[in-house]
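With one protein chain removed, the remaining protein chains of the complex are shown where they sit.
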Amino acid sequence: MPNLNLHGIIAYPVTPFKDGGETIDTDTLSQLIEQLIENGSHAIAPLGSTGESAYLSDAEWEEVAFVSIHQVAKRVPTVVGISELTTHNAIRRAKFAQQVGSDAVMVLPISYWKLSEREIFQHYAAIAQAISIPIMVYNNPATSGIDLSPELIARMVKEIDNVTMVKESTGDIQRMHRLYELSDGTIPFYNGSNPLALEAFAAGASGWCTAAHNLIPEFTTALYEFALKGDFFEARRIFYQQLPLLKFILKGGLPTTIKAGLQLLGIKAGTPRLPMLPLDETEVRQLDSMHINTTRQRTVSHFTKQIG
Amino acid sequence: MPNLNLHGIIAYPVTPFKDGGETIDTDTLSQLIEQLIENGSHAIAPLGSTGESAYLSDAEWEEVAFVSIHQVAKRVPTVVGISELTTHNAIRRAKFAQQVGSDAVMVLPISYWKLSEREIFQHYAAIAQAISIPIMVYNNPATSGIDLSPELIARMVKEIDNVTMVKESTGDIQRMHRLYELSDGTIPFYNGSNPLALEAFAAGASGWCTAAHNLIPEFTTALYEFALKGDFFEARRIFYQQLPLLKFILKGGLPTTIKAGLQLLGIKAGTPRLPMLPLDETEVRQLDSMHINTTRQRTVSHFTKQIG
Amino acid sequence: MPNLNLHGIIAYPVTPFKDGGETIDTDTLSQLIEQLIENGSHAIAPLGSTGESAYLSDAEWEEVAFVSIHQVAKRVPTVVGISELTTHNAIRRAKFAQQVGSDAVMVLPISYWKLSEREIFQHYAAIAQAISIPIMVYNNPATSGIDLSPELIARMVKEIDNVTMVKESTGDIQRMHRLYELSDGTIPFYNGSNPLALEAFAAGASGWCTAAHNLIPEFTTALYEFALKGDFFEARRIFYQQLPLLKFILKGGLPTTIKAGLQLLGIKAGTPRLPMLPLDETEVRQLDSMHINTTRQRTVSHFTKQIG
Partner (left out) sequence: MPNLNLHGIIAYPVTPFKDGGETIDTDTLSQLIEQLIENGSHAIAPLGSTGESAYLSDAEWEEVAFVSIHQVAKRVPTVVGISELTTHNAIRRAKFAQQVGSDAVMVLPISYWKLSEREIFQHYAAIAQAISIPIMVYNNPATSGIDLSPELIARMVKEIDNVTMVKESTGDIQRMHRLYELSDGTIPFYNGSNPLALEAFAAGASGWCTAAHNLIPEFTTALYEFALKGDFFEARRIFYQQLPLLKFILKGGLPTTIKAGLQLLGIKAGTPRLPMLPLDETEVRQLDSMHINTTRQRTVSHFTKQIG
């Protein structure tokens, strides 16, 4: 298994729809990915929570995976997201992702009935056995309904060969401390809670999994670069500037708010799937008043150039 | 819209699998339903949480709905469960249920991204508009990740024509009080939290949605009958006798524990879908030591007669 | 140790203040207790949460204990409340209560630093050893910051001689079920959560610890009497009639709301101690519109007769 060395800004594209939400808009998807890379992202993670992975049919999911990987074209790593209720379906999607060239998969163990640690372990073990690319354990109880303890995660990294990294989205910094302690700092962990971006880097996170890079790439990359240098005065300054937006997109839901933000930037990515509704007018105005404005000029020009 | 007058024991069959979990075992499903009716259930609710509704493919789900409704054959009402992530899929399944003869549907608004009240309302309204049979609002945040307030539920019952009843599975008796207050006792509510069965009847519940009827039908029906007479001394006595089992099946998960219990009764319904695992040996022995034993003789003989 | 046989309505008087809150109004206290007994309470519990026990100096606390016990004069049992941070102070108050004739004490283990089970156990054991009257374990994490598990409570009742009863105020009916199970129904438990009054009786509670008896004694006693007969249709009817008031006093805080209600009934019991503030005008009007109105005529006439 090749060393992936994932780090920095792991950017999450939305899944754009057209024809009233019926079909995937693969052209816009390609352009979005192009934009994310051009704006400095260190990896691309299609079909995450932001990408409405759980809301897609098998055929749609496969189309997005294929198009994304093809567009990235190995310039940076691609990490495809899998959030399936059954082990059977998770394995099918993981095998597809590997087959079409994904560098890794990020696996979220969605629940209806709560799962025991024994059940979670064998879910990951079964997927791991079916593929040979690295697996990122994704802990996000707010969306998945399952909370993976740092102890369980560390055990899976130790005992399952290609489980090698962790995305922590609880927003609880003590989870990162515990992962660090349990592995003497050897398990790479990535922060998935946007308003924790500053402190996660302080605690030693290898990267930041974020959809904010779609809207304010200068800010997200600047935060990472200051953190990388260990300059926390500047990191703090740039963090507080983007914090209102980071909180807004968390509160409003990533597909909803990022799609609204793209619209403000002149990019038509459609709206999220029902029952999710687009932002209402007041919310759009709120979003419009945030830092996204300051980057619009540049982003739009880039984008125009890109798609021109 | 016909008056459904749902009341009493609303029984939840599991979805039996054969061939290592690959296919639906429709023969056993029919027999289980026959058994539930014969043992006194006042309604049958296939494809609920117990029925692993969320874990089935569209084709499987439709097969279970069709077979179940056909087997019940209008002897008691059938209420088909729908727990879909997208409004689109929920509508498709609701229309199918109506088309093959379901008397009502029970709708659980599964979430990945949290839904606002506006989004939940329009989800129910869209489903309601697509069908003409009654809809039971199903609130079960532990599995769905969405908590519907009594105020929202009461408003939907009032404003959406065929939303007429509520299944409350939070286990919080104050929710039932609030529903009662908000509607002056006119909204029929059904308890879906097994260990609350006694008190829900005290608070005025019209029925008890339970999978326990698969294992201890004498106890479930006796509790309802005492409650119906207002005899709470006897209701309490019979409740505490079955409480250990009710807690066991809640804690272990309904598909897992009910399938294990059926196995103890000599009925092969398979195991739940992965990542869910069957009970381990210790748990099976624990289950075996419960009241299920006392009813085994009779149940098995009934069942044998049924399938003979 | 005499058998106390505590049951029914255990009524909680407020502690009335005069002179701008500086001194205890012992005359009004005596009259309130007289009123509670005359209106059918089966026991009196001064210095509970309602009695602002935790807000009184040692001298004030002793005065209230003495006056209350003297006024009750053994017509019904008196249960004095103790909620002290240190074991030392709890013992001192418990000994005083016994010395001046209390029939039992109700002990709430107030916390600043969380207590382990070992610490809680020895707290009760030390108090129990210092007195010979029965102790009621009082679980009310919302005010005390400590949650006593049913398992710990049952163990204390079993292992500490004069710990004999439990007041459960969590509002969680499953706690009562668990106490019942752990003792095969032999530990007498009393409900301290007003909006759970109906269901606690269904679950087998021996009594209802309530301050509502200060304002709507006809309703509280009627609920108990119907429950005692096992007539749950009537119990439910009378419960829903008083539920809005029961919720109002829980939400607004018992000393605050009961004192406001007494004021509406023409009884001057002062206001609670700062930082607690009296109800504002809107809240007083809300309270005034509740069932308290329907009983005002009778209560006031009784009270007038009493103090005349």
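In this document, chain identifiers A, B and C correspond to the written order of the chains, with residue numbering beginning at 1 in each.
In the analysis below, a contact is a pair of C-beta atoms (placed from the backbone, for glycine too) under 8 Å apart; a residue touches a chain by one contact, two chains touch by 3 or more.
Fair warning: this is a prediction, and the values are worked out from it, not measured in the lab.
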Among the chains included here, which ones are touched by the excluded chain in the whole complex?
A, C
Given A:4, A:202 or A:264, the one touching the chain that is not displayed:
A:202
Of the listed residues A:243, A:264 or A:284, which contacts the missing chain in the full complex?
A:243
For the chain left out of this view, which of C:120, C:148, C:187 or C:245 touches it?
C:120
If I consider the whole complex, including the chain that's not displayed, which of C:150, C:217, C:255 or C:270 touches that chain?
C:255
Of C:5, C:23, C:86 or C:289, the residue touching the omitted chain is C:86
Touching the missing chain, which residues of chain A?
171, 173-174, 177, 180-181, 185, 195-196, 198-199, 202-204, 227, 230-233, 235-236, 240, 243-244
Name every residue on chain C in touch with the hidden partner chain.
49, 54-55, 83, 85-88, 109-116, 118-120, 122-123, 126, 142-143, 145, 253-256, 272-277
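Criterion: only the chains that are shown with their structure count from here on.
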If more than half of the interface residue numbers appear on both sides, call it same; otherwise different. Which is it for chain B and chain C?
same
Rotation in the CA alignment of chain A with chain B, degrees, nearest 5:
180
In angstrom, rounded to a whole number, how far apart do the mean CA points of chain A and chain C lie?
53
Cα centroid separation, chain A vs chain B, in Å, comes to 36
Contacts with two or more other chains, residues of chain C listed in rising order
none
